[in-house]
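Notes to accompany the following structure.
With one protein chain removed, the remaining protein chains of the complex are shown where they sit.
So that you can tell them apart, the chains are marked A, B, C and D in the order they are listed, and the count of residues begins at 1 in each.
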Amino acid sequence: MTGMTASPPPLFPPVADTVIARFRRRRMLSFAVPLAILAYLLYAAMAFDVAGLAARAKMDNAKVLLADFWSHKTHVTRDNRSGRLTVAIEGEAKGLYPQGRLPGWVTVAGEVTTIDLGGGHVVTYDAAGARYAVPDYGIIDIRPQGDRLVLTTPEGALPDWINASDRRVSVTTAGGRFAYTRSKVETFRYAAGWPAFFFTPDSPFFGKSWTQLAGLALWGERLDPSRPNVAAMASGFLNNAMWQHGAVFWAMFETILMAFLGTFGAAILALPLGFMAARNMMPFGALRFGLRRVFDFIRGVDGLIWTIVLARAFGPGPMTGALAMLLTDTGSFGKMFSEALENIDEKQVEGVRSTGADSLQRARFGVIPQVMPVLLSQVLYFLESNTRSATVIGAIVGGGIGLMLTQAIQTQKDWEDVAWYIVLIVLMVMAMDSLSGWLRRKLIRGS
Amino acid sequence: QEITQFNLGIMGGENAQDRMNSNECYRAAIEAELGVPVKVFTPADYDGVIQGLLGGSLDMAWLGASGYAKIFLTDPEAVEPVLTKQNMDGSTGYYAIGFARADSGIATIEDARGKSFAFAEPNSTSGYLVPGAELQEIVGPLADFFSDVRFSGGHEQSIVGVANGDFDAGVAWADGLGDWEDGYNSGAFRKAADAGLVDMNDITEIWRSKLIPEGPMVVRKALPQEVRDKIIQLTADLHETDRDCAYGVAHGEAMDFVPITHDAYEGIVAARKLEEASS
Amino acid sequence: MADIAHGTNPARPLPGDTSAAYLALVRRRRLYGGIILLVFALAMISGFRLAEDRNAGGFLNGLPLVLDFPSEVLSEAWDKRANLPGLILRHLPSLVETLNIAAVSTLLGGMAAMVLALLSTRGLARWPRLTGLFRRLMDGARAIPEIVIALVLIYILGGGPVPAAVAIAIHTAGALGKLFSEVAENADLKPVEGLQSVGASWMQRMWLGVVPQVAPNWLSYALLRFEINVRASAILGFVGAGGIGYDLKIAMQWGQGRYDLVVAIFLLLFLTIVAIDRLSDHARNRLVKG
Amino acid sequence: MLEVRNVTRIFGNRPAVDNISFTIDRPAFVGIIGRSGAGKSTFLRMMNRLTDASAGRILVEGREILGLTGAARRAWQSQCAMIFQQFNLVPRMDVASNVLHGLLNRRSTLATMFNLWPQTDILRALQILDRLGIAEQAPKRAEALSGGQQQRVAIARALMQDPKIILADEPIASLDPMNAQIVMDTLRRINLEDGRMVIANLHTLDTARRYCDRVIGMRDGRIVFDGTPEQLSTGVARDIYGADESFNEAATSTAIPADSAADAAYAARMLA
Partner (left out) sequence: MLEVRNVTRIFGNRPAVDNISFTIDRPAFVGIIGRSGAGKSTFLRMMNRLTDASAGRILVEGREILGLTGAARRAWQSQCAMIFQQFNLVPRMDVASNVLHGLLNRRSTLATMFNLWPQTDILRALQILDRLGIAEQAPKRAEALSGGQQQRVAIARALMQDPKIILADEPIASLDPMNAQIVMDTLRRINLEDGRMVIANLHTLDTARRYCDRVIGMRDGRIVFDGTPEQLSTGVARDIYGADESFNEAATSTAIPADSAADAAYAARMLA
């Protein structure tokens, strides 16, 4: 074996020097680039005040949010003036339990209402006021006296989970929340799940198990004599006043409709424009340049801004959203199509040209077959991402699932709706994603 | 001159679908009255309805006072206020209520000097426009009086932000009826308290604005007089003819829908102009 | 000379079934093509009519009004054109914040996307059996609209740039990851195999064999994303996530009286986007050619 | 029949084809050889009017074709078919459609845009494919075919044009030996049976020797040889290619030996 140790000088000293110098430079670059990125991120962290963020972060909010995503609360409220008792999911009229069909943990005996919050926590409303028995602590007793509330607790200082003034007492425990004011007393019981997801409490199907429901649907006696149980169930589910499934599904359809119209409308418009803006197709440089700038402009103005502009002319509604999307995407497609056209393989065009084909025929047979898959896959990719944008645009033009979502978030209390909408949107986008992927494979491989 | 359809725009804090549902009876009533298809629109953004009215694609809407002022300033000939809501106590308005944490030692607006202050959002009547203008009259330029003036993004955010100590004081709306500890009978405080976002014991009222007029129901001026008359009549009578429906349309208990004119909103328009000039 | 091209019988008659089969194929193809075209056209037309029907204003009625709003904005801005330079200057810091949000989220999301893409590309994956998992992960990250993540994070972290940056970064990781993996899928495996044959580890194979190949395309996608993210961070400002979008939203919502501000911010934003576009075009061209 | 007079093409300031002239008076099989960059492709492309000439004239049956423009040029192209080294088919379309493209110039633009070919045309395309032995490939996409098959599709497209002259630019350079032979045989047969002139750029001497009636050798844009294959001596060939003596051909021949005695001797010599 010949000696390949490092000692003898290489035969090409100049080459060796260049190579070694290059490696030195590259070595520096390999450190410089990550360092530069790191430095920038540090600067950004400072500019964004990430350190202060920890202090500002409200983890209780996160907890509320997470808990609210998958759990619900039931309000048991007594109006202290009229004495009327209501039990309602999330305290909403739509979630009101009809009298006589109250949940098992609320017992009403004359003036006395007993609420079993579980784990030994028991709240009692009676004529004198209300009492809350907290295990390992004792009984919190509240009695109104004239204009004031009198609070009696076990010995010692008030724990921080009792927030009391002479007008309002609230107690927050692991079992639930309780608040007493002169006008009303309210207990909140938290539990996992979305109880009214399928049927609201006023529905005869509320709270039934799957087997019971199946039984009712298949052979049970008609609860509503005018129609079969299955139909009643379907309508009860779709018209569920709390979850409004029918409206939600319609909203999803409307969202997809906007994305579909916007994307394909833009594609149809952009195809001829793309040809006109491609260097190898368009001999007039000025027109090409002008078109490119137009594309830049309509792309640069975001879809949301187009939405507002168009809302003046067309008013709120899904068409406005679709047109806004159509406009933005025409800009994107115009640019992308013309770039794809500039990258075509000239061999095929030449092959067609050598037979004496005219320019239209060259475009049809030399260009379209090879760019079609690229264009289609871009269009389908946009269809998927537009489904997502349509949720946002929908919020502004008053249509689609996005409207429901943003409003649920803005009101900050229907987090379970938010969770459900997010699930639906994610599923919808994923479905569009796989649909567009499937179409892409089908259209590009097939035909 | 004939109309072929009638579009109704609604804005407010509730969920879009709730708004749709609570206005369904009203929609059907108009349809029966006018004999043309009636559609209801509920965009999340103020601007959706406002642009629709300006562009003429919406014929009628319930607006906030500030929204009306915006339309008026853009195009005085576009719409005309015709009715507003009368509360159970006979009033036709609500208040912007300044508040602070109970343990912050701030009891009056004067105490808030040099502290941070949160408005809701710039387009909100009770969350910015009116309190902004009124406070300015009392204490002078707000930027000088407060250490920091922020927009929280909404009434709820203001309440939560103040309760959490992000801001020293803020402003949100309430009807001013009932008890503070309940968050009053209706308004942002009530909602936040009911939702458990805030404990009313933790915050205290430090200031209250003059009465802010309820937003008007406006109709497009270009509509045929006959159509406008029918619509106004129908709505004004709603509490008498269909109380349940009126409950939904009025967004809760209310006494009646009563006529109103542009004059009632002169103050708001002026406040807007003032704000505009100061920007 | 041996004519192996034509076998023994050059005057062979045309096989009838071949041509019949081909003609049938042509007919079938024309039929299917026609049907697909028809279905698509019907879907477009009826979809549009449905959307128009559910819209407050009709398409043809609205068309003449399209320029109303822009002209209202522009004429006011023109009247107050003296204010524009000052307004633009005043909002430069917000623009910087928006750019920072976009840059940070593109960087972080891009880095995550690189790893995710390599892990989920057939033929390259470190754990081939887990490619499905990483793909779903990207799908999820891509499917959730940024605005949702941002709104939830704002609820927890309060307003400001961080929720926006995180939201956009998550989305970017998913979106770029998919594109990156499509590029990587088309990467030439020969160099990778060459490296494998010398006993290189996975990291070395990826870093030396795949990344140099895909870098120009990846970078070009990342730059496109950066441009999109500038816009996205401006839009997220709409929901209170800081940056210039917040200023724009406030001015826009106020409406008349502040249209000069709207135009100023909009100009700023638009010029920035065009500048980025030019820059990234330039960088891409240099990379692909150089 | 074909007369090339002082044709020149200059790219930048370098002539790719430098004042060449020759005449061909019958439908011969003409081979043009020369190494890479000699200007072979450029000349064929000028004949097909894919590239414009800088100077000179080409007369086909007395008609000057370098000056044609627009529809006349396209009509000329349709009479003068071109076969490319890389086939230049539309890979995503099926074989029969590719062959039909040979008719593009003769059918109305509108009908062709929608791929609406008359049945007789389709049948003729199938017949041509059958003649070339690939009729059963008709419904497949062009890209699914082997190189030799694709080149035969390209020839079919050329035949569809029913041309007087077939130009073939290195038609076998992308093919393996087996397919190369099939393609060359096909071209030769068309030349003989149909009486169409074939001008083929070739990059190997043996091929030229085997198939051509006439061989033109080019170097640096000039014609350095013009004669029959028999006149093509090694000296001439070395001249054309600029090869030197040190190059040993045998080491890498791809052929299979015909005679084992020779093999053994060769092997013994090599391993000595």
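Here is the rule we use: a contact is a pair of C-beta atoms (placed from the backbone, for glycine too) under 8 Å apart; a residue touches a chain by one contact, two chains touch by 3 or more.
These numbers were taken from a predicted model, which means no experiment stands behind them.
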Residue among C:L60, C:A82 or C:V198 that touches the chain left out of view: C:V198
Among D:R57, D:K164 or D:R210, the residue in touch with the chain that has been omitted: D:R210
Where the missing chain touches chain A, by residue: 1-2, 4-6, 8, 10-12, 15-16, 18-20, 22-23, 26-27, 30-31
Interface with the unshown chain - residue positions in chain C: 1-2, 4, 188, 190-191, 193-201, 203-204, 207-209, 212-213, 215
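What we mean here is this: only the chains that are shown with their structure count from here on.
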Centre-most chain, if every chain is reduced to its averaged C-alpha atoms: C
Distance-maximising chain from chain B - centres being C-alpha averages: D
Whole-Å gap separating chain A and chain B, where each centre is the average of the chain's CA atoms: 27
Rounded Å distance between chain B and chain D, as computed from the means of their C-alpha atoms: 82
Multi-chain contact residues (two or more partners), chain C: 54-57, 62, 65, 68-69, 158, 252
Sites on chain A at which at least two other chains make contact: 56, 58, 61, 308, 311-317, 406, 412
Arrangement of touching chains [line / ring / star / complete / other]: other
Which chain pairs touch, all of them: A-B, A-C, A-D, B-C, C-D
